[in-house]
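Note that one protein chain is taken out, while the other chains of the complex remain in position.
The block that comes next holds chain A.
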Amino acid sequence: MNREKLLNTAVILLLLAIPLWAHMAEEPFLITLATKVAILALAGVGLNIALGIGGLVSLGHAAFFGIGGYAMGILAAHAQNYEPLAEWPMLIEGTNQMPVIWLVAVVASALAALVIGALSLRTSGVYFIMITLAFGQMLYYFAISWTAYGGEDGLSIWVRNEFPGLNTLVPLEFFLICYVILCAALWFAARLARAPFGLALSAARQCEARVETVGITPYQLRLTAFVISGAITGLAGALFADLNRFVSPTMLSWHTSGEIMIFVIIGGVGRLFGPVIGAALFILLEHLLGGISDYWQIYLGGLLLIIVLYARGGVIGAISGREVAHD
């Protein structure tokens, strides 16, 4: 086992061990922090498929995160008010069942990713960055002006949604749900990277012309990757909204996109566990530095600047001794 694999194993075990210990020691706040890490890591795993494997620098992933969040918010708000979502052409009711909410979140964010991706993948480079950013902001302003679901104030849910057979109000049980989903997503991302699809996607990042020469259309590969990526981030959004029992336009703002990207980068771009380590470090920093100063984001900015300018492989790159994840 090389150093990177050792580090990955240690991180994923630690992420499980800390909440288990906290449950014993009755420190529910620590469990909430770990849950946040797992959920944000999931969002990062989603982005990493587009960014790390596909080389698509999307600054609009907050759109999918927020759509997942609003899927949860809207369904649960209708369920708690006993108002049907639609009466025509058929009766659709809200729900407080997590699996249904997840399904809706995944489908809705995948559809959004299909539309946004189909338009923005017609371009590349800087255009792609700006256009994904612009579409993300479009949804942000739409959510602000959409007064039916809270507008700028967002939507609050009184009770966390339910999962069959578990009590989601117990912090540890909700953590375990998120943890299992994160592990499943990591397994999926690892399989994807090694599958013919992932290899072709990676090849399209490295040399587009060669991929086209062997008869593969990079556009379709990238669009598929973008949709998968958006769907995973959307699922994370639904969980994040459930963690806070609150969804607001902030989830859609471009700062969220930037933060998801920061998780991926701090950990190491294109590394399977990059987002996990990045999210853990981010939450740790937020907690530690936030305790010292209200203006902790200055230090975050400084740290990010140093990592980008001088430590390009992120944390995993520094520890494993290899700066670049692939090649």
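By definition in this document, a residue touches a chain if its C-beta (ideal position, glycine included) is under 8 Å from a C-beta of that chain, and two chains touch if they have at least 3 such contacts; residues count from 1.
In this section, contacts and distances are computed from a predicted model.
**Q** Per UniProt, what's the omitted chain called: "LIV-I protein H", "Xanthine dehydrogenase family protein molybdopterin-binding subunit", "Urease accessory protein UreD" or "Ger(X)C family spore germination protein"?
**A** The chain we cannot see is recorded in UniProt as "LIV-I protein H".
**Q** Which one, A:62, A:262 or A:315, makes contact with the chain that was left out?
**A** Here the residue in touch with the unshown chain is A:262.
**Q** Touching the hidden chain in the complete assembly: which of A:174, A:226, A:254 or A:273 does that?
**A** Once the missing chain is taken into account, the touching residue is A:254.
**Q** Where the complex has a chain not shown, which of A:123, A:167 or A:217 is the residue touching it?
**A** A:123
**Q** Pick out the residues on chain A that sit against the missing chain.
**A** On the side of chain A, residues 51, 57, 59, 119-120, 122-123, 125-127, 129-131, 133-135, 137-138, 141-142, 144-148, 254, 258, 261-262, 265, 269, 295-298, 300-302, 304-305, 308-309, 312 touch the unshown chain.
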